[in-house]
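Of the protein chains in this complex, all but one are displayed in their positions.
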Amino acid sequence: MAPRRYSDPVHRIITLDREEPSDRLLMALIDAPEVQRLRRIRQLGLAFVAFQGAEHSRFAHSLGVMHTMTLALDALQRSGVALEAEVRLCARAAALLHDLGHGPFSHVMEKVLGQRHEDWTARILLSPETAVHRILAAHEPTLPERLAHLMAGAFQPRFVAQLVASQLDCDRFDYLLRDSLMTGVSYGCYDLPWILNALAVDAATGQLIVRARGVLAVEEYLFARYHMFRRVYFHHALRAAENMLVAMFRRAVALAAAGSLVFRLPESAMDKLLTTRPLTPLEYLSLDDADVLFHIKQWQREPDPTLSDLARRFLERRLFKSLDVSDLAPEQRADLRAAIADALLAHGLAPECYLLEDDAGDVPYFGPYAPDAPDRRIVVEEGRANPRLREISEVSAAVAGLRPYRLHRLCFPEEARAAAQQAHQRLAQT
Amino acid sequence: MAPRRYSDPVHRIITLDREEPSDRLLMALIDAPEVQRLRRIRQLGLAFVAFQGAEHSRFAHSLGVMHTMTLALDALQRSGVALEAEVRLCARAAALLHDLGHGPFSHVMEKVLGQRHEDWTARILLSPETAVHRILAAHEPTLPERLAHLMAGAFQPRFVAQLVASQLDCDRFDYLLRDSLMTGVSYGCYDLPWILNALAVDAATGQLIVRARGVLAVEEYLFARYHMFRRVYFHHALRAAENMLVAMFRRAVALAAAGSLVFRLPESAMDKLLTTRPLTPLEYLSLDDADVLFHIKQWQREPDPTLSDLARRFLERRLFKSLDVSDLAPEQRADLRAAIADALLAHGLAPECYLLEDDAGDVPYFGPYAPDAPDRRIVVEEGRANPRLREISEVSAAVAGLRPYRLHRLCFPEEARAAAQQAHQRLAQT
Amino acid sequence: MAPRRYSDPVHRIITLDREEPSDRLLMALIDAPEVQRLRRIRQLGLAFVAFQGAEHSRFAHSLGVMHTMTLALDALQRSGVALEAEVRLCARAAALLHDLGHGPFSHVMEKVLGQRHEDWTARILLSPETAVHRILAAHEPTLPERLAHLMAGAFQPRFVAQLVASQLDCDRFDYLLRDSLMTGVSYGCYDLPWILNALAVDAATGQLIVRARGVLAVEEYLFARYHMFRRVYFHHALRAAENMLVAMFRRAVALAAAGSLVFRLPESAMDKLLTTRPLTPLEYLSLDDADVLFHIKQWQREPDPTLSDLARRFLERRLFKSLDVSDLAPEQRADLRAAIADALLAHGLAPECYLLEDDAGDVPYFGPYAPDAPDRRIVVEEGRANPRLREISEVSAAVAGLRPYRLHRLCFPEEARAAAQQAHQRLAQT
Partner (left out) sequence: MAPRRYSDPVHRIITLDREEPSDRLLMALIDAPEVQRLRRIRQLGLAFVAFQGAEHSRFAHSLGVMHTMTLALDALQRSGVALEAEVRLCARAAALLHDLGHGPFSHVMEKVLGQRHEDWTARILLSPETAVHRILAAHEPTLPERLAHLMAGAFQPRFVAQLVASQLDCDRFDYLLRDSLMTGVSYGCYDLPWILNALAVDAATGQLIVRARGVLAVEEYLFARYHMFRRVYFHHALRAAENMLVAMFRRAVALAAAGSLVFRLPESAMDKLLTTRPLTPLEYLSLDDADVLFHIKQWQREPDPTLSDLARRFLERRLFKSLDVSDLAPEQRADLRAAIADALLAHGLAPECYLLEDDAGDVPYFGPYAPDAPDRRIVVEEGRANPRLREISEVSAAVAGLRPYRLHRLCFPEEARAAAQQAHQRLAQT
């Protein structure tokens, strides 16, 4: 029987064998409603407001991670690493399913929902109500639990857990290439085949290591990720849109609490979410980007002027402006906030809804910054004659130069821009 | 002032000059809600069911067409074609706005709505209620009407109208490259810069022509389009999903007429659409992919078993199977339909909702097939010494080989697959 | 032991396993001087005069063909075709070695040498003096002969011979992609993975066939090849340079015969070539692009004014102009030749050296044009219910439209251009 094929902009063809048992299980999982739902969740949340090509879904990414995991395991097996069939299957299934728990617009709604997507992923895997759970359990009753452990990092062999979630994992392998292609920028490119061919397993510890020949490719990969964060994931317009979405939801929740939110579908998952009642996994899974967009569209007609105004600004892409205040001292920031608040009030806009704080930061590489988390470190061989294992930032000055950073920005509507800039310039000169 | 820049997966950077008057007008148009709405309409409708990367929006395409038009006009001007600033602006604006009238999922809803997107585009341009109209009219009162004429092909100089809509237009220039990249297939690639550099204008007729050096590149472009239709736009899964969506809407309309459709937001645009009342331009513009998806999600819980079943199949991507019956005679098709209908009835599925006809066809190149439409033909120079103008299929045997074709398929649920295949094999052997 | 890796612009990484016996044999072959020599032979001959990026070597292409063969065999094996290890090795070795017999600048010197590169390949394989022969024979004494048979098409199973040399072979798979990338044009792109995944073997005849799902991809591939011939391989400047090179060699041979060629290295392979004595395989193998270029450089200082003038024109890229006379009747061509000859004589240039005929043609697809050569035809499945095997041009109107063609051009120096154009225009009007 002909294999099943997925055409993919990043990997070109992803193939599954209809006659091979693990591939058949993976196909059943892909066809499960919980995985198909990921087609309706954008991988990069609201990034499309800044990069019009960034409309790709979590589904495409999830297949890509599964495929990259297959490539990584193939490379390791070719270089002599022994791997039981069942472990191989766990790794590929975990790669496919690791993003099951994402809510609408991926990371955006986590702030509103107050629960991490990783927790939802685990709940979905373990809930007997989901098709994914039933398919896994039918294959082997402990499989849902094993996958949940694997995703949480508690798994043997350790290198498999690292390929699922670490600083050198298949999730990142795929998303850098995919997000780079879709946003039209080149910074996410790096040499994946070369890294895969340099992966190995340390016999002593069971940990993933990188052969000396792959160190520069890993350096390049870390810089690709660093540049993607700086130039794409933390893009000011994208962050402004995300903050606006969060502000809108907070306003809707407040209105719902006060009994003055007009549009709602009683007993729907969105209704429970807006009234801060807990969601069951199936309710959570019923939510996707379309629900959020549809509600925002209805909110344009809410009687509350703040909610309807925010909804219209959002849909018409009249985004808040962003001001980087990383260089200001705390008291200066307070001054600036006050100046902006005054300008907002002069336009009849409530600062608590229209002046948003954006706090974004990343640790491009944890090595020296998380010395107590050995599985998160990237371990490489140094030297070819008598190779020694070292943490990569000890070997590479460039990686050691990758320091954690934070960006602080204020977001506010166009109406306050002139006042904000004046105040900022005044403060920056002092 | 720094130019405004759009990062794009196809063209990399699209730049507009904030200090140049026509660019400023184009920026105002891009920022209009009617253009921003195109971010919420997928360029390829439901193609994502077959090509998981095909999530790109009409907005990205529209910017791409505007950009390609700019490149084409630049090339013509470099090669000596005179162009008034106002005509240049019309061409670029028409390129940007030509898809304004698309409904949810692009072409899909045309079948439901019963009105062509080109007509909606004209209505939107001419309606004083739209921001796009107001921006254009403020620039020059007759501009909306001129653009509507231009899009309809009634414009001088003729080559500008041809660049907007013909068999060698900027719309196709962009969509082939974009759809090819996003679907992960290579067939849409062709040599755009080479075609642009071979464009010229025939002094006698004002028509667009292609210099002899560009003929092979145009051949290649026509084959790129032909292959994209065959392998992407007419993909069986995509067509099955589209037919399912249309069937669902027809069912919902029937239920609404019978007063038994439960979910509806009274007086919404969707409500009017489902009760077949005419929509105003603003109502039409309020519709996008999210509305359709949201309604289908609600329909999963409709009491009507057909509508709720179709909705669930659609959302969980349990698509109808497709059987190519192009090779069967009419009476054989009737036999086959009867056999499938029987199988459906045996599963309690009503054939009028579950047995769908899919009729798809294209004329890859109209030249010899529309001899009375001179502006649709591609005219090229033959020979370099004394170049003569010829219609391209007279010069290229390969293009002459591109004949119109039609595909006939039947779509039905998995439940009827075995019966359908048996009947098909039996008929194919006779 | 880490695999050996080749970094490649087309395939990215080509990997060979140092511990796998067939891969070890392939590595030994790659390291043989006869294969390393291919690094000094440009894949596209003189194409670099028209496409400055086209400097790639036969060596890179040969590795690419070997790699593509590996991918094709993997795909066939995955889809259930049984393949003995020894047959697999033959196929990969033949792919690697199929171009051994190319002389300087690939096809160019065939005209001068009067012997086809395929014959040289066979002689090199069978000659006990070559390292390649010794390596193969050490592995298995009949291997050189089996490979020679395989390359000549006399091999069982037939599909392996077809993958080595047919109209759908690994040679073309690689060169289209490679030449397209290196020349900077896009016409050579097609969907290789999709074709590979659609390959199969007809159980009845042992022939290669293409599943119905791959027919459109093969169509696209045939058009890619057709466009590469028309726009790259038959580019007028490239053909003019090739004709100049041949004319130069003919002149040098004539001078050598007359005892008046000054520069020569006695008893070198070039000396024998210029005095039309037969070359042994080792002598032939000692020739590469550098010899030809070095001799042309010396010829700039020959006393014979024609040879020195041609050499200087060639090196300074003052190429002959090209006039397409395909549209002229035989007597018109004679008229034109006479007019150009007069103009050349008026500049003191001998027409027999300065007026060159270029006759180029191709059969884009042989199917209907070689009905008696079944192994050259591309056989595809038609229909999915009861697939039948058909020759592709019977199924595809587009392929049926790909007809054989010939181009006739005259090449001559700039000095005769005006006269030639005038005469051509005069003749074209009659």
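For clarity, chains are labelled A, B and C in written order, and residue numbers in each chain start from 1.
In the analysis below, contacts are C-beta pairs under 8 Å (C-beta built on N, C-alpha and C of every residue); 3 or more make two chains touch, one makes a residue touch a chain.
What you see is a predicted model, and the numbers here were worked out from it, not measured in a lab.
When the whole complex is considered, the residue among A:219, A:289, A:302 or A:381 that touches the unshown chain is A:219. The residue from C:84, C:316 or C:372 that touches the chain not shown here is C:316. In the complete complex, the hidden chain is touched by one of B:111, B:213 or B:347, namely B:213.
Interface note: of C:184, C:305, C:348 or C:387, the residue touching the hidden chain in the full complex is C:184. Where chain C meets the chain that is not shown, the touching residues are 6-13, 31, 33, 36-37, 39-40, 42, 48-53, 55-57, 59-60, 63, 181-185, 265, 286, 288-291, 293-294, 297-298, 315-318.
Hidden from this view is one chain, which touches chain A at 185-187, 189-191, 194, 216-217, 219-220, 223, 226-227, 230-231, 323-324, 327, 383-386, 397-398, 400-403, 405, 421, 424-425, 428-429.
Interface with the hidden chain, as seen from chain B, comprises residues 2-3, 5, 12-13, 15, 17, 78-79, 193-194, 197, 211, 213.
Keep this in mind: only the chains that are shown with their structure count from here on.
Geometrically, the chain at the heart of the complex, using CA-atom means, is B. Per-chain Cα centroids separate chain A from chain C by 49 Å. Separating the centre of chain A from that of chain B, both taken as means of CA atoms, is a distance of 32 Å.
Between the CA-based centres of chain B and chain C the separation comes to 41 Å, rounded to the whole angstrom. Among the residues of chain A, those in touch with two or more other chains are 12-13.
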